[in-house]
Every structure is written in C-alpha cells, then in structure tokens.
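If you scroll down you'll find the structure; I have some questions about it.
Here the complex is missing one protein chain, while the rest keep their positions.
All chains are identified by letter, namely A, B and C, in their written order; residue positions are counted from 1 within each chain.
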Amino acid sequence: MFDRVVSNGLIVTAEATCRGDVGIADGRIAAIGTGLVGREVIDASGMLVLPGAVDEHVHLQMPLGDLISSDDFTTGTVAAACGGTTTVIDFAEPRPGQSLVEALAERRAEAEGRVVIDYGLHMTLCRADDQTLAEVPASIESGAASFKLYMAYDRLRLGDGDLLRVLAALRAHGGRALVHAENHHAIAYLTAQALAEGRTGPENHPRTRPALMEAEAVHRLLALAWLTDTPVVLAHLSCALGLEAVRAARARNQRVWVETCPQYLLLDEQEYHRPGFEGAKFVMAPPLRSEADRAALWAGLAAGEVDTVATDHCPFFYATQKTRGLADFSRIPGGAPGVETRLALLYTYGVRSGRLSPQRWVEVCCTHPARRFGLAPRKGTLSVGADADLVIFDPERRVPLSYRTLHQNVDYCPYEGWEVHGYPILVLSRGEVIVRDGEFVGTAGRGRFVPTAPMESDGD
Amino acid sequence: MFDRVVSNGLIVTAEATCRGDVGIADGRIAAIGTGLVGREVIDASGMLVLPGAVDEHVHLQMPLGDLISSDDFTTGTVAAACGGTTTVIDFAEPRPGQSLVEALAERRAEAEGRVVIDYGLHMTLCRADDQTLAEVPASIESGAASFKLYMAYDRLRLGDGDLLRVLAALRAHGGRALVHAENHHAIAYLTAQALAEGRTGPENHPRTRPALMEAEAVHRLLALAWLTDTPVVLAHLSCALGLEAVRAARARNQRVWVETCPQYLLLDEQEYHRPGFEGAKFVMAPPLRSEADRAALWAGLAAGEVDTVATDHCPFFYATQKTRGLADFSRIPGGAPGVETRLALLYTYGVRSGRLSPQRWVEVCCTHPARRFGLAPRKGTLSVGADADLVIFDPERRVPLSYRTLHQNVDYCPYEGWEVHGYPILVLSRGEVIVRDGEFVGTAGRGRFVPTAPMESDGD
Amino acid sequence: MFDRVVSNGLIVTAEATCRGDVGIADGRIAAIGTGLVGREVIDASGMLVLPGAVDEHVHLQMPLGDLISSDDFTTGTVAAACGGTTTVIDFAEPRPGQSLVEALAERRAEAEGRVVIDYGLHMTLCRADDQTLAEVPASIESGAASFKLYMAYDRLRLGDGDLLRVLAALRAHGGRALVHAENHHAIAYLTAQALAEGRTGPENHPRTRPALMEAEAVHRLLALAWLTDTPVVLAHLSCALGLEAVRAARARNQRVWVETCPQYLLLDEQEYHRPGFEGAKFVMAPPLRSEADRAALWAGLAAGEVDTVATDHCPFFYATQKTRGLADFSRIPGGAPGVETRLALLYTYGVRSGRLSPQRWVEVCCTHPARRFGLAPRKGTLSVGADADLVIFDPERRVPLSYRTLHQNVDYCPYEGWEVHGYPILVLSRGEVIVRDGEFVGTAGRGRFVPTAPMESDGD
Partner (left out) sequence: MFDRVVSNGLIVTAEATCRGDVGIADGRIAAIGTGLVGREVIDASGMLVLPGAVDEHVHLQMPLGDLISSDDFTTGTVAAACGGTTTVIDFAEPRPGQSLVEALAERRAEAEGRVVIDYGLHMTLCRADDQTLAEVPASIESGAASFKLYMAYDRLRLGDGDLLRVLAALRAHGGRALVHAENHHAIAYLTAQALAEGRTGPENHPRTRPALMEAEAVHRLLALAWLTDTPVVLAHLSCALGLEAVRAARARNQRVWVETCPQYLLLDEQEYHRPGFEGAKFVMAPPLRSEADRAALWAGLAAGEVDTVATDHCPFFYATQKTRGLADFSRIPGGAPGVETRLALLYTYGVRSGRLSPQRWVEVCCTHPARRFGLAPRKGTLSVGADADLVIFDPERRVPLSYRTLHQNVDYCPYEGWEVHGYPILVLSRGEVIVRDGEFVGTAGRGRFVPTAPMESDGD
C-alpha cells in the first residue's frame, strides 16, 4: 500500500517509454509496476508521466545594479512548478570580502521560506585569489559543488590567468564548472563604438555581441581547460560557431558539455527588429542568433552534441525595468523569462515536430541537467528511491502562451501568442501534489535546498 | 506475487543507478521497487542488475567462401548469454535470385531450434535493382527493418549509384541503414601491390586498409546520405579520422550514428607484429588502428559522439581456418571472436577506469543498440513491460580471459591472459535463468526471432 | 640594337612592377632596361606590359558525340591572342586501341597549320591498363608531360582503382596530373531522377551536380593521391566546400594546386533561371555555384590557396548545338566560351576592384599556369631568354563585351553587355606582332607545339 499511486500513465524516461503505475511512499518513488495499490490514486490514463524537470540555470530575485530580476524565489518557483519543473539551480554570488560559505548561507536564507520546489545553488566565482580558491572545498562540502565562471561582465568576469587558477582548483576538488563564454573586451569595444555613433536602440545589442566572439571565448576557454584538464559545461550556447569549437575540443579528446536554452532553439535575431523598443524584451546574453544557428542547435541537441536545455530565466519588466535602457541599449537589463515554458515548448517543437524522441526530451530537460550537476539520481529520474518529483503531462492539451496567464512575474512573454501542444497538468514534488490542473496548490517555503555533488572520475 | 524477483541489487540503467528489486511475471518486467515478493527470489545483494546486453552486430555460422564462421547459432548464442548478452542481431544475406523475404525465412530457419537467446536479423542489401528495392517494405513487414550495406568486399559492395538508390529506398520506408565503410578499390589496389611485392604476411593486412581510406568511405557515404536525407549507422568505426568525418556531417546537421567495437577500443596495430602467423588472429576489417585512434574512440564514446559498442563477432579457428591465408594474407578469413567478452571488458576498461559512467556503460551496450535498431523498449531496458532479460553482474568478480574457459567456439581469444574485473554471474532471458554462475543452463532453440521496427520520424 | 623594343611601358610581372623597355631579339626577350634601342620601337607609354597569358585548359574543335566544339584551332587561338593569351594547352585523347604517342601525333596534326599561337597538349588518360601506363614515359618524352584524369563522364572517367594506378605511374615518372573531380555516380543518379520526374530544363543541370558531390570527389581524389604521394592539380574548382577539402589535405602536408575559371569567380547559379532555354548557355561542369562560393574563390585566389585561372574554353553554338538538349538538359553539350576574355575580366574585377595585386594578376594568368605545367620560364614570364610573348595592355581602355565583336566562334558571350576596363591592344608572340589594336594580324599555322616538362623534385 503506497501513499500515493500515479496509475496507468505512459511513463516516459530517458531510458524508455512504458505503460504503468508509479508508487510513492515517504515522498520517494517506491515502485514502478502495474496494478499498484495506494491510499490515493491519481489516474494518469492518456497522460505522460515523467520525472520532474530540472532547470539548471535560473536567476531569481537577482540584483543587477539598481534593479532586481522580477521573479522572486516564490513567484519564480511557482512558475517553474506550473511548467513542470521541480528543481531549479540558482546562484550564490559572494560579495566583496564575503566567503563562499557565507554567500551560500546568505543566498539560502533568501530562498528559505520562499521557494516552493527544491533548489540548488551554483557558486559564482568572480575572483581567483588564494583565499577564495582555498574555500572551494568548503563550498563543495556545504552543498555548492558547481561553480559559475564568467568571461564577460565587468564585475564578474575572470581574466585568462584567473580562469586558469579557478579551473585548476576545480579540477583538484571535483568542482563542476558552468561557464558564460563571450569575449568581454570585444563587447565593450563594440558597445562603445555603437554609442559613440549614436546607435542606442536595442537592435544594437546583437551587433555588439557577435557569434564569432562567443565562439572565440568558447575556443579560448576550452584551450585553458585543456591545460588544466578540467571538464566544463558551456552555459547557454547560442551559435553554430560555438558548437564547432566544441567539436574541435572533442577531437582532441577533451571533456566538455553544452547547455542551450529554448530561446536559442526557437527565436532568432529578427526579434530585435520589432518596432519601437520591443526588441528590449529579447535583450539577453548571448543574444538571439540566426536561423542557421537555430538549426545547428536543434541538430546538435538531437545528435547528443548538446547535453542540456536550461532557461537562464532572468525576467525584467518591460514597462518599468527594461526601460532603463531606453536611451542606451547597453543599460537594458539583460535577461528574459522562460522557467515556466521550457518543458512544453520542447515537447511541442521537439517531440511533436520529430526533432527529438520522447527519451531525448526527458533526458535534456530532466535527467542530464541533474546528472551534470550532481543531483542524480535523486532528481531527474524515475528510479526507485528518487524523490517523487513527477509531472503528469497531457500530450493533447493545447495552451496558448501569454504573460497574462503564465505565472512568471513579468509583463511579457517571448512566445506571446504561440500555442503549445502538450502541457503539464499535475505536478508532484517529493510526493506532494503542488500543481493541479495548471495551478499551484502548494505552500511557499516547502522547497528545500538540495546539495550538488562533486564530479566522480567518470565525469558523467 | 511475482513469478520471480531479483532482489536487493544495485539496478543500473541508462537512466540511473538505484537499489531495489525487479519483479518478473510472464517473462516480462512487471515491477521495479523494494520489498517485492516472488515465488522465487534471486538475491542480488552486492550485485549490479542491468538490462540484458544487446549485440547489434554478430556473424554466426556465416559462410565465407569455403569456410564458415566457427560459432554456430547455438555455440555463439551460448557464448553471448554467458557474457551477459541476451539479444543478438545477425544477418540475412539473399543469394542471387532469392527474394529478401525468402532470405529472411531461410536464415530464420537456420537459427530456429539453435539459438538460445532472442535474435534479430539485418537484411544485407548487396544489389540495388528495382525488384530488390521494391521488396524493402516486405522485408520491414517481415521483421527485418534494418539493412546492411557494404562499400567493400567484392560480392557484397554497392557502388555509389547503387548506394544512392538504396539509401533513397530506405528513406522512403523508414528502413535503417548499417554501413560498412571502407574504400574497396584502394584495398584491392594496395593488396595487389603487396602481393606483387611478395609481402604476404598478416602484418600487411592493416597496411592495405589505411585509416584514411576508411575515413574516405565514411566521408563519401555521408555525402551520399546527405543527398537522400537518410540517417545512417556506421558499423565498426575504428579511427579518429572517421570520427572527424562524422563531426563534419553533424556540422551540416546530418543524422548519423556510430558503432564501434571493443577491439578498436582496447587493441591496436602492434598485434599484427606478433611472431609468425599470430597476427592472423587479428585480421578483421577494418583492422586494428593506432593508440591515438583508440583514445579518440574512448573519448567519443564518453562524449556521446559514438553511440553503440557491438562486437562484429565472427570467429575462425586459428589452427585450421585462419591458415587459409598462410601464404597470402588476403585469404585469411576476416573476423575475430568477441560476443562473450564485451560487457565485462567495457565494465573493466570503461567504468572501472573512469572513462564511462555506469549509465553510459549500459546505454552503449544495451539501451542504444536496441533503440538504434528498433528493438526498444522491449530489449535493452529495465522498463515495465519489457522482456525480462536481465544480467546479474558481480562487480568484484575477477575473471582471467582465455579461449579455454570462454564458450566461444574458437581456439583463441584476442584478450588471452587479460583479467576482467566484474563479470555476469546470472543471466535471465524472458524471465528464465539461462546462465548460472557463468555456465549456460538453458536449452538450445529457446531463443525467438524479434522483429526490428522501422524508424520513426524522430530518428531516435 | 634589338630587333624590336617595347619602350617605356609599365612592366608588370609576378615579381614586380617597373617602368622600362623590353628588348627583343630572335623572338626572345633579350633585355629589360631603359633606353634600349631597336630597329623597331613600340611605344608603350601609359600601357602595361606583361607576359603573354597562358591558358592551361582549353578544348578546341573537341568532338563530343555528334558535335564538335565550335572554335577550331584557328578561330580559338585567334580569339585567345586577341584576348592577350599567347599559349594555350589543349588535350590529346587517345582513341580505343590508339597509343598515347599516336594520339599526341594525331592531335598535333590537327593543330599544325591552324594554330596562331604556341600550344601544348595534356594527355587524357581514360584507361589504366598496364600497356597504357607503360606509355607514360613515352608521352612525357614526346612533350606531353601532363595528364588529364576524369572522375566523371562515362567514356572518360577512371574508377578509384584505376585512379590509384594512374597516380602511381605519374608519381614514378614525374607526370603532372590535372583532375576533373566530380562524383560520377551521384550525377548519374540525380540526372536519372530528374528526367524520370519530367524535369528536363537547363535549370536542372546544377541540381544534378551539387557542390557537395564535387567536394566529395576532391576529398576522395586527395585521399587516393595521398596513398601514392602524387601531387595533383584540381581542374576548375568551383566551390567553397571543395576548397575546404584542399585545406584539409594541406593540413596533412599534401601537395595540391587549384585551378579555377573566370566563370566561377564572376557568375553564379542564378544564370540557370534565365527565361526559356537561355540557361543552356551556362551548362558546363562543374556548374556555376552560389555567391558565397564566388567569394570564397576570390579570397582563395588572393590568399594563394587557388593557384591558377584557366578558362576551360569549350564553346557550342546556342542556336544550333546547345539545342541538342532542348528536351533533355543532360544532352546539352557542356561548356562555354571564355578564352578571349580572361585577362581583361581578371584585371577589371580583380585588380581594379582591389581583390588582386597586379603581381597576383599576372601570376595566376601567366606565370603559374606555365610553371604548373612545365612551360616555365619559356612561357609566362618576362625573363631574359624567354619567348618574347608580350601583351601591351591599356589599363584605361573600356570595352563592352559582346559575342558580336569578340573573335570566339560562337553566338553568345556569358558576359554579354558587361564592360571591361582595361584591354590588350597589342600582342606579340615570339617577337612577332600578332594582334594590333585588338585585331589579329598574324597568320594561321604560325603557332608551334611547346612540350610540357615533367615535375622536378621541388614540385613547383
């Protein structure tokens, strides 16, 4: 007798699709079988049952100068949950003088009481002094075993020497690296040039961050990581040229994984040419690219060259926040919403369109994000003993996307007016129903911190 | 109450590793959970429990001129079973004038009554006339939905025009392509040259089949498959240059998968320099390559660039069959044994050495071979409803490899004297124990033909 | 006292540009200097003085089934001369049963008495039997040291095995290889497909000869040539993908040179979409490609990756010969005129547009073609002792191109209506003025056979 049984669904995992029941006990998956008996039964006939999705890359209530990203830990995780995501990984960013462990504690304190799903935290390493690097093991022990490195952004970026020091420290301790790769100086140069020429509109954003300079940073990072023999994950790869640099590194037997995002698969640079200031909605880094880049990312995702799809969810209100950059595109806060729409978009444009198998869909949205960051098999899988994070997904439900109906706390949706075909209708987190018929029914603060584990020698 | 329960093992699948029981009923996996109750219990404490391995590429009792490969359908499948493989895919090769469906029936007749595990059959397409291509749908309907194409070997090979016709036909009907890619003419030229110069020993075998000419064939095949938009699987890729050609095709968004074999991962060309005629033991096509090639294949396997590990098992007795080529290396029957040792070798040199995660090990040996050839989820997975093909694998068992103790019907082992660390100790096929403590305990003829399914649009 | 002095011109060679006089004696260049005194003085003030151009690839009075290319040895060489070309290399093609030396003699007999400028002959090797290969040294001794190999065309093409045999023979004897690289079988397949679908117009010509299949043939050829260590020249490279294959070969330290043609630099595939049957005027092999291909060829030419610009001149009358393919594009005789316009087009669109330096212009049109085929320094240079083949080129002369005014014996010009800026106004061959103010003033039959020399070890 299980606490709860999700019965008769089409169970979809990275391994296979099968018809059956999922038995839940004590918040964990206790059994997968048929004819399971539970105190409570959720009928999943005609539905897909999949592991709760894992979004390895979100920025909730993130300070950005005088602004803060518009989804806080509650609204953001509610939106995630409604979209079928049951674990997010956000970021802890140490302030000057603050230790990594203190930063982690501080960020956890911000999240506790607010998050509605489980969450992990990447530790941002924006300095490479001896003391900071000496704290890497303590960060790992405290549950932040993955580290965000920036090659762009003034306050955050690491120069090549610092990158080497950090990569070597991560290699020594099994820390995982998630890297934002763009050439900072080229962006600064091109931005200054644009502004000097009076080109201030959002359409200048992509022009100042060309794909070639993302690929340059990828190429450079992979050369540096080769020196230190450090596996790395490339955050939000957006272009074919960057993927080509990854292939070159793999050709020298290097370990590198690639994250992309739905926006790079589904949108392209023509969005920047919307009338007026509308392009600001799509100001993010890297920027949206060409159709050929989109095709290359889809193909790479299908072929296994791209490993995970995260969202880089980082929303700002169009009406009141994006407008900071009305007179200067470089002051537009960068980022866009997405945490709620990932799973349905990838189903509609991936599985339905024949680009991805159901297995690959679950793999890149659930299983691999968890594995890549040390949350597997507790998260991202439907294996016995795993947290009972489940999504009941109606493959026939058609949902028009609109910021008015989505739960993300922001006044626009990049996919406004699109219709997805297939949608989560019921979501469980550790066995508890938190979304029913598309609405959040849980309580704020129920989410827990999940530590990320360091790398094993197998690097997988 | 299940028929049988494998209890308390460490269940390892492509998705995750978890501790639990596997419940079996009616020859199928009925449940995965804990505390499962069965009429019979197999205690798997301390053991790994994985899906029965799938070997997509074996040649049992294969005629080769006046010879026949030395493992028949019984000895070969017994050896497979003892090594943890519960499904093999062999080949049906139509004789001149024989229809595809007749060839399939004839080959099935040879296997029936003999095979001890389930088996599928690839249909060899060695001609491309209209009538043969018109039979492709019938072959698929009859359960042979994958097709072997040869670019080398006199009697079998297809020229580029025929390849195009075949690839187009497969594309039209969802047939799967498994292609042997080497440049036939270069081999013939180099062989004639070697013999004309009196170079007759087995060390000339690799010199007449250079890696560049395998890569050339891969490159050409992928160009042709691009024209017809046909996904293909490359059989037994052996070299870094070939993998580079695959990367180039993926860079133009082409769908291609790669099979390699344990021998290309573990052995290299120095074997051909053994004293006397010993090199003949390693005469196979493609030949063993360099250490750098080995490293590239391991890295590609870990990175997901290489998809499956099959054996190309095709043994000939060293003492009595390989000797056909004593005076002329080109008459040495090509092929080597391997069907029994794959799983343990990949565990020892893959998982134990840190090159592969347990998930990846199962994926490349079990799950992906089944998926790639339309046998999933029935084979290669531990999902509910799948055939209860299971391997109980003792991760600590040390087994010295020797042809004397292995079950393959051949008088040598390419890995003679090597020790593997981890070995199957009990194997179930459709719920029946067929190997116990390393010895086959089933009955000949119990194996069944499993049809391969054609491709879905998602190509996965 | 020289026989003749070309005085006061701007002498342009592959080495440098300088102001000076060229003194001619006994049909050879006797001196370059200033203040030279001659019995006859040609004032070249304001003019460029360059070596007579060398066109390494022309097909005059070439039989093609029931047709013959429309320029005979007289009209074709008159046109060449008027365009500033003082040496052409045509082809000798042995008939079945005919020896190479006989074929050479027969073709020389066709040319003698007709040609108005000096000419060489490539020997076409369309078979690879032992006897033919044994004749290679005799061909070289008889003055045909370069050999044309075809990978496409039914009657002419060599399979890979034959290619290897031929390449090895050329390597042994220093024979030079000029290779037409396209995948014959893919062309045949696509052509049959087009015709079967009722697509019969000339716009189908490029669709049946895709760039990828030219690149495939280049890649394959270079792999084969690597096996035999034979340097090769790629005839009429038309696409960026082909150039990429060349780079890959150079990356493995292979010797390969590249010829392209003005049509691949200046025209693109949109010509095939002209109304009616007009696209037939541009039916040639390889076909015209994309704008991106054009750009890649210009860049490669400037960078030294592409070595020579020849014309592949092979005209057929639009009104009466191209029409053979009215109902079937594959029967359109392939080829276009060009021998007369090369030098002026390359000056206008190369030098004037800033793509090429004057040195590079002369190098690719004059010096390198002669060097690549063993005619240097006698041809293609302005060095002392060289044949006094000179072009007096007016850099300011504007000439509208039209088949009505050009001397090529054909009823259309691919560049009809274009205007070139810069044109030959006076041409000398072995010291004799043969073109004056744009019109031929010499006599038919004055041209002589110039033997091509085999390769030296330096391969240059």
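As a convention for this text, contacts are C-beta pairs under 8 Å (C-beta built on N, C-alpha and C of every residue); 3 or more make two chains touch, one makes a residue touch a chain.
Being a predicted model, the structure only gives us computed values, none of them experimental.
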Contact set (omitted chain vs shown chains) is A, C
May I ask which residue of C:Arg250, C:His273 or C:Arg398 touches the chain that does not appear here?
-> C:Arg250
Among C:Met123, C:Ala310, C:Ala386 or C:Cys413, choose the residue that contacts the chain missing from this document, as touch is defined above.
-> C:Ala386
From C:Thr367, C:Asn409 or C:Ser429, the answer for touching the chain not displayed is C:Thr367
Among C:Leu149, C:Leu178 or C:Val351, the residue in touch with the chain that has been omitted | C:Val351
Among C:Thr13, C:Thr85, C:Asn183 or C:Ser330, the residue in touch with the chain that has been omitted | C:Thr13
Footprint of the hidden chain on chain C, which residues?
-> 11, 13-20, 23, 30-34, 36, 240, 243-244, 247, 250-251, 253-256, 295-296, 298-300, 302-305, 307, 351, 354-360, 367, 371, 376-377, 381-386, 456-460
Where the missing chain touches chain A, by residue = 159-161, 163-165, 183-186, 188-190, 210, 212-213, 215-216, 219-220, 223-224, 226-227
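Just so we're on the same page, only the chains that are shown with their structure count from here on.
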Does the chain-touch network form a line, ring, star, complete graph or other?
-> line
Centre-most chain by CA centroid is B
In angstrom, rounded to a whole number, how far apart do the mean CA points of chain B and chain C lie?
-> 51
Chain A to chain C, mean C-alpha position gap in Å, rounds to 57
